[in-house]
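All protein chains of the complex are present and in place, except for one that has been dropped.
Moving on to chain A:
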Amino acid sequence: MKTCQALPALQQCAASIPHLRDLFQGQPGRGQALQLQGAGITLDYSKQRVSTEVLELLVQLAQQSGLEAERERLFAGEAVNRTEKRAAWHTALRVPANRQSPSQACVEEQLQRMSRLVDRIQSGVWRGFSGKRITDVVNLGVGGSDLGPLMVTHGLREYANAAAQGLRVHFASTIDGSQLFDLLDHLNPETSLFIISSKSFSTIDTLSNADTVRSWLSSHCEDEALMLRCHFIGVSAARDRMTVWGLPQDNQLHFWDWVGGRFSLWSVIGLPIALALGMSAFRQLLSGAHAMDEHFRTAPLSQNLPVMLALLGVWNVNFLDIRAHAILPYDGRLKYFPSYLEQLEMESNGKSVDQQGRALDYSTCPVLWGEIGANAQHAFYQLLHQGTQSVASDFILAACRYDAPGHYAHQEPLRAQHQLNIANCLAQSRVLAFGDAAVESENSPWQRYPGNQPSSTLLLKRLDPVSLGALIAAYEHKVFVQAVIWNINPFDQWGVELGKQVALQLQPLLRQPGSSAMHELDDSTRTLALRIQQQQACKGGE
């Protein structure tokens, strides 16, 4: 980024960029001009603090960063993940079967295997150890093996096919076993199936959950081989580790090291999605993502939705110094979308070393968080409207809802609620942009709204498997484009490793009160550990 010719001009523009109110005043038809479409999604970025000149310069910045060449390498399956020397070929997972290259044929093969499994489980052919049909499936996974499937499953529940509706799909991710503790309380071991989902098959969070389940099942089924065969499916890129854990070959689904964890919901990691919604919804999800891939690959940069999302982000972070980004879906079904994006964006681009290993002297990924928009209005919007932080926001909205021809009850009042929801979404981005100027203002200092908080609105016609696939893919590519501009590797995550190692060091120490190794710890950690040991020792209370 530092060497791009567009940089000084962008910095100059940033210094003199007018208030959003004035940008609109100076540009009639701005709403129409600053809008683009890709793969069925409309991006309105007229409420971003950009001028025509800024937009042109940002596109130059992308070009000067080598985006087009790097994008080609991404789609060709080249080793764009340089630190780990491998491809990040999630786009290959979404190529339709009839257009897959020979090296992509393995994708369809695994999807077919997954499809057969889904069919067996949903139709009741798959049996538990006692011969009963499966009623509950629990996905054991964390990070990319949890957030994506959870988000999509929750988001598209209304599209579940009839066969899927008989099956309950649950998610357990936390290392402390909290979710399992709740689930095992009411699940029937005879009719529960567990998916162990881990790319490396060494994730301790997931494997410790799996071990707990294994011990729970063992107390109901003495025959270990039978229990493993009837109650576990492994999803991983590490075949050998699955086998060592005890999973029979037929219960293993594979993906490849060129699929990054946070880009893996499109692979067999999506098994819980297919189980909860049906294989056809899963295929539609892939097709939506593929449509966005094609848009990203072929649309001119200035009309390219993921590219524009990325450029606006770079502009806000690096030129307007806005370090926070809120994700605000106005749709209860997208409850888990913000946390999904937290991982996608912050794990990908939360980096401070460039591709060559040099420390950066500019900002990369902002802090990103979010919530269902209308609920967040009653929570952190106060800070957005009147706080001291500049925050950029993405509003996400579906135009149509509750309009299926099915005559479900309360369709009219629900539609009215949807209209109210839309009104709220538009009102908030309007007030954020224009502040007091949006309406007749009050004079009290506590009722002043400065405005000028930038936002984009992503408008879907309706939220369905196709549009959600496209929406997710748009953010994936946004992340990639930003990484190219920032000259960082978005596909590794070395930052999460050290904590895991240290936890492994600490674990044995905690088991041995008074161990001499405790003295090697820093004073704070040692004191805390001792306090915990004390409290654990006196179980009856103080």
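Simple rule for what comes next: a residue touches a chain if its C-beta (ideal position, glycine included) is under 8 Å from a C-beta of that chain, and two chains touch if they have at least 3 such contacts; residues count from 1.
Here is the rule we use: contacts and distances are computed from a predicted model.
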| item | value |
| --- | --- |
| Hidden subunit of the complex - UniProt protein name among "UDP-glucose 6-dehydrogenase", "Phosphoribosylformylglycinamidine synthase subunit PurL", "RNA polymerase sigma24 factor" or "ABC transporter ATP-binding protein" | "UDP-glucose 6-dehydrogenase" |
| Touch with the omitted chain, as defined above, among A:131, A:300, A:445 or A:514 | A:131 |
| Sole residue of A:21, A:73, A:229 or A:254 that reaches the chain not shown, by the stated touch rule | A:229 |
| Sites on chain A contacted by the missing partner chain, in the whole complex | 123, 125, 127, 129-133, 223, 226, 229-230 |
